[in-house]
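The complex is shown incomplete by one protein chain, all other protein chains being positioned as in the whole.
Letters A, B and C mark the chains in the order given here, with residues in each chain numbered from 1 onward.
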Amino acid sequence: MIDVLSNLDRRWVFAAMFVAVGWPILSGVRFKEEPSEGVRRVFRAIEDLPEGSTVLMALDYDPSSQGELQPMASAFTRHAAERGHKIYFMTLWPAGSPMIERSLRIVEQEYPDYVYGEDYVNLGYAPGLEGAIKAVVDDLRGQFATDARGNSLDSMPLTEGLRNIQNMDLLVNVSAGDPGAKQWVQYAATPHDIAMVTGTTGVQAPSLYPYIPEQLDGVLGAIKAAAEYEQVLSVAYPKFAESVKAQEGLRRMGPQLVAHLLMIGLIVVGNVIYFVERSRGPGGRR
Amino acid sequence: MPHHPTRHGLGTLLFAVAATFPGLSFADDAPGDAAPPASPPAPPTDIVVEDRPDDAGDGLVVRWTLSKDDTEDADPRTVLKYVVERKPAKGGEFEQVGESTYKQPEFEDEVDHGTAYLYRVVAVGRGDVRSPAAESTEAVQPVLQWFNGRRAWFGILLLVVCGSVVYFIQIARRGTDLYIRPIAGLEAVDEAVGRATEMGKSVLFVPGIQDINDIQTVAGITVLSRVARTVAEYDAELVVPTARSLVMTTAQETVEAAYLSAGRPDAYREDDVYYLTDEQFGYVAGVTGTMVRDEPAACFYMGAFYAESLILAETANSIGAIQVAGTAMPSQLPFFVAACDYTLIGEEFFAASAYLSGEAHQLGSLKGQDVGKGIGATLVVLGCLVLTATTLFTVRGFDVGLLTAIGDYLTQNVLGDGGLSR
Amino acid sequence: MKRTVPLFLAAATGFVLIVASFVPAAGSWGKYAVDWFNILAALAFVLGGGSLLSQHLKKISDQQAGWGYSLVTVVSFLATLVVGLGKFGVAPPTLHPDKVWAGDYKEAGSGFSWIFDYLYTPLAATMFSILACFVASAAFRAFRAKNVEATILLVTAFIVLLGRTYAAIWIGDQADWLASQVVDPAIWHPYVTGLRLDKLTETIMDVFNTAGTRAIMIGIALGIVSTSLKVLLGVDRSYLGSDDR
Partner (left out) sequence: MNENNRVWWILFLVGGGALLVRAATTEFGKSYARDQTVYVTVEGGTAEVDAVPGLPTAESDAAHPDAARWTRSLAADPGERDDPHVRFSWADTIGLWCAALLTLAIFSFLFGDNPGYRLAEAIFVGVSAGYAMIAGFWEGIVQLLLAKLIPVATKEHFLPGLEPDPRWADDWARYQSGDLGYVAAEWAATTLLSLVPLVFGVMLLMRLSPKGGWISRWPLAFFIGATAGLRLIVHFESDFIRQIQATLLPLIVFKEDNSFDLAQTLANVTIVVGVLSSLVYFFFSKEHEGVFGGVSRLGIWFLMITFGASFGYTVMGRITLFAQRLEFLFDDWLWIIDPLQRRAGL
């Protein structure tokens, strides 16, 4: 048995992973979440703003990480719209524009009262990586002549008087890497004391913790935090508890659990093999 | 649950109609209230306009004393916001330039350099009732500062750290022997190239996926320079796929120079340093494809890496290559540490070029970095002691005025942006 | 000459930008450099694209093994260029219906967005997703308690893996229930809740991970300072190529 396992072709590990993730997806199994303090902090940052506050929604991710980040962007968008905040969408990623469109569709379909240009606006893609952050912080008009639809910024009430983002009430960032959360902290939130929350991939989250709470109000790390955020939202606003679409993150947690258990099992098995082989002495190892 | 805001024409109209009937209340957007619009709030007073310090002469700061009605216990709130208006001192009309919320007696305004301005501030209550305007008395012109005083301490610390790096490079250049501890990953470089030569297989070098405007790529290129020289000396084969055109260009220059200094200019082939694609995963698909087909015996990953780190490392592991990685991406270090034979962690990666250059004076820079760490550690110890003492004495009921001042100076001025004395 | 001028150029640019960061009026200089770099990087595509085409065209003309794949690469590369430059299927911006070239090149419904949605996205996302399998195989292979360091690595990963799922809450609840059968929860509860796996995970992330990451970041900052200085002072000039060519 041990010999079979110790010479196990890694392709069996891959196959096990396919089953561990595929089965819960097909069966649709779902678990409840217990929101952590960090997630509640992010929730409060949006919830406690007075209605009609200005929120810059910087969606810096692309299709390759939307599985993890789309639920966050959707939840942020729903929450901000539910609270009646004014939303400015933008992205630093060339492939981020279609991602913004997804959030816009949520606003259009679920908040028909929201008027483009008055309650929300899509500034679109800002080229120039972190330089673009400096630009919107100092002189937004230098970066965006028009919004993503070609409207002049002066023609819309929301952007008419907007010169830079220094007076935004909150900066919400969804970030898949660089440029993203870290650069927003470095170039916008820290120097201009803008309140900021961010939703990031699991990889990035640890490197952002050191910025909390002075430079950053909160981080949603990985899909679990997204699911917890959806949970808090659906407790605060029961309509979300009934909407399947507002529970994308919660649904994705099913495969997570099974796959995590597989990983744990693999680590245990790996160590059992290691100790058994070691007890057999040096000859036991390949 | 707050209801959905009434933000459109109809809502406003209804509101206005409702407001005209005395005694009839109408729910407004603000939470927890149901009151008709009140009479105008008291105006703000004592408008003071000052130059915004440490800027390019393009900012003014407007401060005022809060309206008497802007109090914490007012429920519902009488003052919702302040509207700030300005006009050039030489004629013109007052125009609104911004707003500040209740309890905020300050506004920073972006202005044109070389023009003097007058300001006035109005308190606004619910139902958009406005107080009389309070006006500033003197026209104020913004002033340009040549040095950003808030960064004085930053400059001092930067000078000390840079100075010690330069100082120790000079010391080493004069021939003073400096002890530098060994780093396992670096000693493996020659071994890995040697093994590739023995096996008659190639060496794969990945300089990260960022462009040359990331300092990690620059550091990776300097490591490449040394690896290429060893490869040339051993007469092995080197393959460098790049994800950026400029990195390709720089790497070609570097590798060519390395072959030249190894006395093997004829062995250099420009095609061995080639461009794949800028896109992260397209690049990875290409590199892993090369790995499984060419089966290099040694793989180096030196530069800025993202999610692709583990795809590269696991694929190379499956073909049995020796792997040495170096990166300053904290998020990718765990994967390299788990999957590679040797990993240069953060600062070690930057130290690599000094080690590998084989030049004694470059090693001096490492001693300079250590001085930087010493300064950092000293500041941490000092600050923690001061803060701890402050906490202890506060609880015991002693006067901690001086300690608090020291602690504040450390955090706000030395390590913050308070400048020398603010 | 071939190295002196570039060395001077690098030093001058770098030091000017360092000084500029202390001068308020020069605050935007860094942005110029960033903009210029993006332009140069775009122009440099001529070199990158040239390299890509020449490698593959050579393989095709030499009929090397697998030249068919090179042909596919060349064709898909050129097709993407043509569709993207030609803005096929892109509607003009609403404010300027007469300007056919002014629409967004990646507008939904355009030819370029077809390539993006049906070729680029699935390829990139799937390549990214196979990491799940590699993470599993790496954990299976590398997370073995060979020494103290490896054991710490594996135990932490183990706790965090568990703590990030519902399993942690479930285990915690069961443990709570078991313990409360023996002792009154009011006595012990405040002291052990921090040991529940989900809380422990948060502690590890907030405390231990913060400390480690911070030290790494401080080290990196110093490494960057020293690397940058060496480049600016010309101590390290390996990026410049050689003198004689």
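Rule of thumb we're sticking to: a contact is a pair of C-beta atoms (placed from the backbone, for glycine too) under 8 Å apart; a residue touches a chain by one contact, two chains touch by 3 or more.
Small disclaimer: the values here were computed from a predicted structure and weren't measured.
Enquirer: Of the chains that are displayed, which are in contact with the missing one across the whole complex?
Expert: Hidden chain contacts in the full assembly come out as A, B, C.
Enquirer: List the residues of subunit B that touch the chain left out of this view.
Expert: These residues of subunit B touch the chain that is not shown: 154, 157-158, 161, 178-181, 212-215, 218, 246, 249-250, 253, 275-279, 281-283, 285-286, 288-289, 292-293, 330-331, 333-335, 337-338, 345-348, 351, 366-367, 369-370, 372-373, 376-377, 379-381, 383-384, 387-388, 390-392, 395, 407, 410-411, 415-416.
Enquirer: Tell me, which residues in subunit A touch the chain that this view leaves out?
Expert: Residues 11, 14, 17-18, 21-22, 25-26, 28, 64-68, 94, 125, 127-128, 141, 145-146, 150-152, 155, 185-186, 190, 201-203, 205-206, 210-211, 214-215, 221-224, 244-245, 251-252, 255-256, 259-260, 263 of subunit A touch the chain that is not shown.
Basically, only the chains that are shown with their structure count from here on.
Enquirer: Sort the chain contact graph into one of these: line, ring, star, complete or other.
Expert: complete
Enquirer: Looking at A-C and A-B, which pair shares more C-beta contacts?
Expert: A-C
Enquirer: Centre to centre, by mean C-alpha position, how many angstrom separate subunit A and subunit C?
Expert: The mean C-alpha positions of subunit A and subunit C differ by 15 Å.
Enquirer: Which integer distance in Å separates the CA centroid of subunit A from that of subunit B?
Expert: 20
Enquirer: When you check subunit C against every other chain, which residues touch at least two of them?
Expert: Answer for subunit C, listing residues that touch two or more other chains: 27, 34, 124, 127-128, 135, 137, 139, 141, 143, 213, 217.
Enquirer: What are the residue numbers in subunit B that touch two or more other chains?
Expert: 280-281, 307, 330 - these are the residues of subunit B that touch more than one other chain.
Enquirer: What does subunit A use to touch subunit C in their complex?
Expert: Touch residues, subunit A against subunit C: 10, 13-14, 16-18, 21, 31-34, 36-38, 62-67, 94-95, 97-98, 101, 127-131, 134-135, 138, 146, 148-152, 205-207, 209-210, 222, 224, 253, 256-257, 259-264, 266-267, 269-271, 274-275.
Enquirer: For the complex, give me every residue of subunit A touching subunit B.
Expert: 10, 50-52, 64, 82-84, 113, 115, 118-119, 161, 163-164, 166-167, 177-178, 203-204, 206-207, 236-238
Enquirer: Which residues of subunit B touch subunit C once you look at their complex with the stated criterion?
Expert: Going through subunit B, the ones touching subunit C are 54-57, 144-148, 151, 155, 158, 161-162, 165-166, 169, 211, 213, 215, 218-219, 221-222, 225-226, 244-246, 248-250, 253-254, 256-258, 260-261, 271, 274-282, 284-285, 307, 310-311, 313-314, 317, 328, 330, 333, 335, 337-339, 345-347, 349-351, 353-354, 357, 361-362, 365-366, 368-369, 372-373, 376.
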